[in-house]
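Apart from one protein chain that is not included, each protein chain of the complex appears where it belongs.
Chain nomenclature is as follows: A, B and C, assigned in order of appearance, with residue numbering initiated at 1 for each chain independently.
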Amino acid sequence: MTRADAFNDREVMMCTVARMVEDGRTYWAAGGGTPLYSILLGKRLYAPEAQYVTEDGVIAPEPMLPYEPMMTMVASRAAYRALSWGTMNTAGIHAQLGFMDYGVLNTLQVDQHGNINSTCLGEYGSDTARRFGGPGGADTIAACCWRTILMTDQDRRKFVRQVDFISSPGFLDGTVGARERAGLPRDTGPWRVVTPWAMYDYEERRLRLIARVPWVTVQEILDECEWKPLLAPEIAVLEPPTEEELLILRSELDVRGQTTDAAGGWVTWDGEKYVRQVV
Amino acid sequence: MTRADAFNDREVMMCTVARMVEDGRTYWAAGGGTPLYSILLGKRLYAPEAQYVTEDGVIAPEPMLPYEPMMTMVASRAAYRALSWGTMNTAGIHAQLGFMDYGVLNTLQVDQHGNINSTCLGEYGSDTARRFGGPGGADTIAACCWRTILMTDQDRRKFVRQVDFISSPGFLDGTVGARERAGLPRDTGPWRVVTPWAMYDYEERRLRLIARVPWVTVQEILDECEWKPLLAPEIAVLEPPTEEELLILRSELDVRGQTTDAAGGWVTWDGEKYVRQVV
Amino acid sequence: MTTAATPAASIELLAEGQGAYHPVDPDGFRAWVRDNKTRSLTSKLMTAEEAVRRFVSDGDYLAYDCNYLMRGPNLLMHEIIRQKKQKLWLAGKFTYVDVALLVAAGVANRADCGFFLATPPLQHAIREGRLEVFEYSNVVMTIRLQAGAMGLPFMPVRSFGGTQGFDHSGAKLIRDPYTGQPITLIPALNPDVAIIHVHQADKYGNARVFGTGVAHAESAMASRKVIISAEEIIDTEEIRRDPGRTSIPFYAVDAVVEAPFGTYPGNCPGVYASDPAVVFEVFRAISSNAVNDYLDKWVYGVSSHEELLERHVGEAKMRELREREVIREGYRA
Partner (left out) sequence: MTTAATPAASIELLAEGQGAYHPVDPDGFRAWVRDNKTRSLTSKLMTAEEAVRRFVSDGDYLAYDCNYLMRGPNLLMHEIIRQKKQKLWLAGKFTYVDVALLVAAGVANRADCGFFLATPPLQHAIREGRLEVFEYSNVVMTIRLQAGAMGLPFMPVRSFGGTQGFDHSGAKLIRDPYTGQPITLIPALNPDVAIIHVHQADKYGNARVFGTGVAHAESAMASRKVIISAEEIIDTEEIRRDPGRTSIPFYAVDAVVEAPFGTYPGNCPGVYASDPAVVFEVFRAISSNAVNDYLDKWVYGVSSHEELLERHVGEAKMRELREREVIREGYRA
């Protein structure tokens, strides 16, 4: 496995999540962007016996890649060779029953307690609020999967003390039992946050930085957090993407670069170290 | 249509109900005995466009007759050429949604308010109580179909003031709104009771005799009611079975006589009148 | 229950959302079914024009399934726009462009949100009060439809609690009388009208959907009026040969519209692929206040879907899209 020389922010994030995918576990991939590609990459390289569902009730497919543009759900390539076809309630209910180990999702904004905002920036209902798409499947994933992996950009507007709107639940106000008091299933909650620069977990229901990529410092990460996370006693260093990972990502999965070409930084190896530039 | 010369009690009852079957209406046939055969006979002769469901979620079949012994549900002949196959919840939920116009069922005991007992005779839980099968699908039929047609024997132990156990709801205590207060859907309730001797409707939620067969008198009917029903101003006289009805019933539907041979009386035409004898 | 001697007691109501929601009335729905649904085998075949004219009314709550890109009832959605229906309330679940399109077209002014793209023109419509939004999630919306499809007033759910969507919704948090723990209830949804595209249907409305989906069966059973558009009209004999494949039974359906390529420019899994050029075109339109141009070409400028296909798509393109859909396994009975 050769460390790659050049890759972008989204690719880093997907490779990081791909390595977290475990054999024999079930995943609910939110939507059809980076979460789905991360799981597919993980299955392809590291955990072929990981199984996943999507929101339209596809269970454990062997998709025909690449997908048609935008067609990551309710499409024959995405649903190909599944073990079962259902509908949205199939996915929602199987998660509600406890069958989904992990949910992987992305978001607009996350706060110190892992609450997720995908509804609006600014005060809800005000003239200055900027509307977004809403939770989609993320609320069910965040409520009912045993563990959730949140993918987002490392951007100070995204890591905030308190999200402008809780679209999908994290640890809510962070007190013990807050989720249970809101009717959510026991022993669930946010588990990891992955950005192109860093990985976080939760310590007593508060976001904690646990790892960074080699080309950014802890301080640079903290500069991109409006609300500063806790720091683990030791901050691990994540491995950069490998050539193998990138080849598969680019040639088999996201061949049109819809997901990987999205805005962000580009990281290159200058012979001595990785250097990141915003493009 | 020739009036028949000889037939038994069950046949009378099935022919009476068959004539009540209406085109373009939906029926839920309870179990696979007299209710189902009555509907099949009605469809065959009078209302080909009546549609029925059974408890296992068969919708509008064209069954392959006759059935195998006992095999009136979850069997290929009974489900043959249906428009849809579901499960028990399909039937239950479609009735709950208001899609079932009529439910046809039979019972052990009925009371003045149309409450149905199929659970026990005697005081529930006592040493002398005699246990029966329970409501099966009848509770849902009696609660959720718009109108229910109850088939039972004309027997004084069966027509009582108050059933020993309400397995399936009639008008409960007979007061206005009693069903709604118990959570049941609005505007539903018992509609007709048919016995080998008589037909009843409900007047202000109380059982009322409205018709009799030619070979019994009103008094004979009342003698077989422990609790006396109301009497309609005029008691109609029901037509006896026709040769055509009986031929179909005996040769196409219940060819083994499982349903029609059940205990009861046998009625014959003596040249001047019909005479009933208990066999 | 006549003998029950349990004293009256109560269940704590812990919180209530304050959002308006489509009225919950299971008994009213039952009465509608009794009085309006045809239980005989009567042909319901009609044109999209007639179906929309008869069964979509101004002010209706509208559920569509799935969406403009994926087996959506696009032919019917276009017809609704063409007939300039007004003030529709949308079940905006699992949607990319549909809400923005219908709002820009002036036919919808309310939406329950599961997920839909909030493009700048749509954000503008919200700020100007041309669209009022109530907050749910995709699954909460489909469970609401399931409750409606079961004839119930509400359903418990293990998600949605703790969110601020809850506050802007019709949800309630109660103390579960069985476990003693808090649990969320969500109001049943019985749309006034559902528009659903299916692979096959007979003239009576017995319909088959193949592949995955969102909530086609729930939407059909839950809605007062149901319009089916079908890629293919098949004989009832064929339905009877494989009753396990029926997704929606005839008695739930009010209108059946024969609609080959009825989900164009979206895809119909197992039959034809989407047309990416036009998909990108609709994305551009809803993102840049160019919806009128899009509608002028694809809706107002043609009198029917047949004309749309003839004038703007053509046989060669349709053949290409059919051929691009290489997977057929599982999409036939």
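Simple rule for what comes next: a residue touches a chain if its C-beta (ideal position, glycine included) is under 8 Å from a C-beta of that chain, and two chains touch if they have at least 3 such contacts.
Predicted, not measured: the structure shown is a model, and the values here were computed from it.
Looking at the complete complex, one finds that the omitted chain is in touch with A, B, C.
Contact with the chain not shown here comes from a single listed residue; of B:42, B:86 or B:196, that residue is B:86.
Check C:72, C:92 or C:151 against the missing chain and you find that the one touching it is C:151. Residue C:242 is the one among C:58, C:132 or C:242 that touches the chain not shown. Remark: the omitted chain is touched by one listed residue; of C:92, C:121 or C:187 this is C:187. Of the listed positions B:180, B:203, B:223 or B:243, the one in contact with the omitted chain in the full complex is B:180.
The missing chain lies against chain A, touching residues 23-26, 49, 51, 58-62, 79, 81-85, 93-94, 96-99, 101, 144, 146, 166, 172-173, 182, 185-187. The set of chain B residues touching the chain not shown comprises 54-58, 64, 68-71, 73-77, 79-80, 82, 85-89, 91-92, 96, 119, 124, 127, 129-140, 142-144, 165-169, 172, 178-185.
Counting the whole complex, the residues of chain C in touch with the unshown chain are 1-4, 6, 8-18, 24-27, 151-158, 161-164, 166-167, 170, 172-174, 176-179, 181, 183, 185, 187-188, 210-211, 241-244, 329-330.
Convention: only the chains that are shown with their structure count from here on.
Looking at A-C and B-C, the interface holding more C-beta pairs in contact is that of A-C. The geometric centre of chain A is 60 Å away from that of chain B, both derived from CA atoms. The distance from the centre of chain A to the centre of chain C, with each centre set as the mean of the Cα atoms, comes to 29 Å.
The distance from the centre of chain B to the centre of chain C, with each centre set as the mean of the Cα atoms, comes to 40 Å.
Annotation for chain B: no residues touch 2 or more other chains.
Of all residues in chain C, none touches 2 or more other chains.
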